[in-house]
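Note that one protein chain is taken out, while the other chains of the complex remain in position.
Chain nomenclature is as follows: A, B and C, assigned in order of appearance, with residue numbering initiated at 1 for each chain independently.
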């Protein structure tokens, strides 16, 4: 399938690479020439604009930092909609707000193009391994149409419902993730302060009702899980500033829906504090630093 | 093993019953005559006081609502310490604060009695089925000594460390549980307000990084999990007022340790709100009612 | 001074009326024909567009719901900048985010027009009485230039600093107001639950360190202050949805500045809850309803 791919960052580059490996032909565009060259070396064709990347393809994928970039890439001068043929599906894998996703779908529909929002989970590791989860919002037909392309980049494709619901799924999951991670940080720090061995405590939690991914797979207490960022100084992983972005999307969406998110709003302020301390690039499990004040503050 | 058992409430009664089934002889005491009679019918011997229940036994178990009751039962007039022989181990399975547990252990030591704190998880269902988890604080020797008795009531016995660490494990786990349940309530309610099917959303969360017991086993959104209290009007299960008690123990312990618990303190206020609305007897997953204000407030 | 006035809502209409009373000639524009007619009856001249309202005047004032409206009125088709003469000052009295204020100032500067942000406090009462406070951001020269016009509508003109600082002052004050009101609601409700006479409690607070405008002038407990919205069913006053808008501006500004606002973010969720319950049009002091659950929930 001939595909236009726009946005070759930490996530987009390995995703595009997996499309090439699966035999898809690729037109790529990015503002970063080095990122483009690296994909060209792997067999892609460089395009001089989103418009040209979207010309003469069967599918277009965008993977960008925020809604403003997607808008520019789609509808700006020399944008995707200026080059794309009618009927070709646009897949936006950026994590953005559901309302923008709906607006972009409407815009695409005006040009005769199906649009799906398809944000991912799985991180840079999953992007490289081709094991991402795609949460897809759009019609059942569009979901079926993009399945061959998405399955080259991920192993778990979920049809969430109409346009925007892919984004809804993503931000609701990450809202909960931001809360559970801070919750585990509280529980582990409290236990440590009260004198229990943190390995024993994690063991009990992980086989009990407090069990969660943030504890059993990604425990924020140093030394509890050897492979977690907590055991390597909170390097790598999912950055605090990225969690902060997603919590911003969640609280914004909650605001528009008049829906209270007490714990989410508080968790957002806690990650904000880490960011304001200059630690926004550390893995988000470093939130535990706020609780271990005797240790490092 | 001849055992004195004091406290035959919703948890204590089925636990005592399992001891009888396993062939242990039982002296039982409770202020509620009906509760006592029911155990006598099952083969136990009624004692007229904690002191008498503790006389001529090889082990004493207490299962009481709060630290004040444990203190009265141990050290009050006609209390356990007035009747128990030197060297007999006291097991307190009540959920109380770690500092009181340490104080009771010291009191017992003065009388020459080993003491372990051994709070449980698993609820009334686990108590009836004999599948409780015991979180045990005390010396390794005391842990080994109580193993035969505890294994008649539970299937998972964890030695947490010194005296008090059983209670620490329990309250840290339940602190996290209170937070994750409120977090799931937020995420599910937000998703519903934004138009995603709640079954689809739960499915995504349960295979992603938001995964937790509160979502995959006990989801608070009605209809998502057929066997959860949410699907039967929040009846049965673990009551909001019991969660409130445990969050009170957690925030009190945090206060004594000068340890901040931001989300825990906020979650406590949310369960408090449910309690003040007269809904303290509903299962704690009913916290989701605070988030679905268009539905029921 | 010949002035163009755009935005004749609950605040704008009485402000414009005061300008007429002070002898200023007025071109007025609003999408609502009835609002325009009412001002025409009072001596203003109707303009068919913002452009025409801004033609041949010495000053332009905008009073609009949100930044998007200001942008449209200034820079849209037939907007102010299409009609205004070079050198004429634009006063924006809308409450918007500081960054947009700066962007509008830059836009105006490109056209050769000074711009000040001048949000107000004092409510519809102050607008009618001409006793508003204006918080003005812009150069000292611009502040002096607009003084004659503003003094016809308010009695307290404060120069806050450079462009945007008028908005900063407004949202910081209202952030604090949203917090103190919820704080008074907590303290008064707790006192009532604990059995103290609420008039006595308010009297003590108002002469002690808890003293604040939300208690001594606008107490949310019914009956404490006869003239407050609390004593007339929370009608009139400053609506919950308006407080919610301002807290949204505050938390957004905090996000952009990487500045934590723990209490502000939580207060926002509490007002959000009122709004989601369908009570967003009640005065914001009705937040106390969340605390008196035995009374009304």
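Note that in this section contacts are C-beta pairs under 8 Å (C-beta built on N, C-alpha and C of every residue); 3 or more make two chains touch, one makes a residue touch a chain.
Since the structure is predicted, the reported quantities are computational estimates derived from the model, not experimental observations.
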Subject >> Residue, one of C:205, C:228 or C:282, that touches the chain absent here >> reply: C:205
**OP:** Just name the one of C:9, C:76, C:161 or C:236 that touches the chain not displayed here.
**Re:** C:161
Original post:
Which of these, C:114, C:130 or C:191, touches the one chain of the complex that we don't see?
Top reply: C:191
Subject >> Chain not shown: contacting residue from B:151, B:206 or B:272 >> reply: B:272
Subject >> Where the missing chain touches chain C, by residue >> reply: 98, 121, 133, 135, 156, 158, 160-162, 164-165, 168-169, 172-177, 179-180, 182-184, 186-191, 193-197, 200-201, 203-205, 207-215, 218, 250, 253-254, 257-264, 266-267, 270, 290-291, 293
Original post:
Residues on chain B that touch the omitted chain in the whole complex?
Top reply: 248, 251, 254-255, 258-262, 265-266, 268-270, 272-273, 275-276, 280
Subject >> chain A, residues in touch with the chain not shown (by the definition above) >> reply: 262, 266, 273, 276-278, 290, 293-294, 297
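Everything below uses one rule, namely that only the chains that are shown with their structure count from here on.
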Original post:
To bring chain A onto chain C by a C-alpha fit, how many degrees must it turn, rounded to the nearest 5?
Top reply: 180
Original post:
How would you label the chain A and chain B contact, same or different, if same means the shared numbers make up over half of all numbers there?
Top reply: same
Original post:
Rounded to the nearest whole Å, what is the centre-to-centre distance of chain A and chain C, using the mean of the C-alpha atoms as each centre?
Top reply: 38
Original post:
Between chain A and chain B, what is the separation of their C-alpha centroids in Å?
Top reply: 39
**OP:** Would you mind listing the residues of chain C that make contact with two or more other chains?
**Re:** 262, 266, 273, 276
